[in-house]
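Complex shown without one protein chain; remaining protein chains in place.
Let's turn to subunit A:
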Amino acid sequence: MEEEPMSVVFQVGANGVGLLDPGSETNNVEKGAKVDLPFWLAHDLYLRQATSINVPACFNQKTRKEIQADAACVDLRMRCPYFYELGCKTVPLVGDKSIGSFLLQAFSSRYKEVLSKSHSTPTTTASKFLPRLTKEETQLFEAAQSSMASFKKWRVGGSRLEKASILGKKRKTTLPIDPPSP
């Protein structure tokens, strides 16, 4: 998640870091230059007041309109796989205070879709819907799927007795002559 690109504006000129800005002709980043940096770097530079952070594209008005229209159909994974996590970390860094409530709104409306699909749908039919989910939603979905799957497995039967993991191991030789076993 920390690798997600953030668009930042340098508030100060920086010497010797030209590689951060692909468009720069010298080895420096000028004051006011707009550069994409990974989140961790953007965050750190922001704390040192070297940069200001723009609201990431996945929280723009277009996405908000789409979420309002039909939240479940929006492909958030394509916009940003760590949509919610990035949102939570962005809130204290940017001036836009509406991101928080937008995240909540997006999550609550998409949550219903995840809920209705997760326990009852077989994995094969879920494949159309799964690629649209962000990481957090996918985890939710998989938690439900795996608990349902393990219940079904239990219900149809199978071996009741499981071998404890410790029983399968070979006994370690303790003789000092032997080479230490891994």
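Definition applied: a contact is a pair of C-beta atoms (placed from the backbone, for glycine too) under 8 Å apart; a residue touches a chain by one contact, two chains touch by 3 or more; residues count from 1.
Note that in this section contacts and distances are computed from a predicted model.
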- Note on the structure: Among "Mitochondrial zinc maintenance protein 1, mitochondrial", "Ubiquitin thioesterase", "Proteasome subunit beta" or "DNA replication complex GINS protein PSF2", the omitted chain is listed in UniProt as "DNA replication complex GINS protein PSF2"
- Item | Interface with the unshown chain - residue positions in subunit A | 84, 88, 91-92, 97, 100-101, 103-104, 107-108, 111-112, 115-116, 118-120, 136, 139-140, 143-144, 146-148, 150-151, 153-155, 157, 160, 162
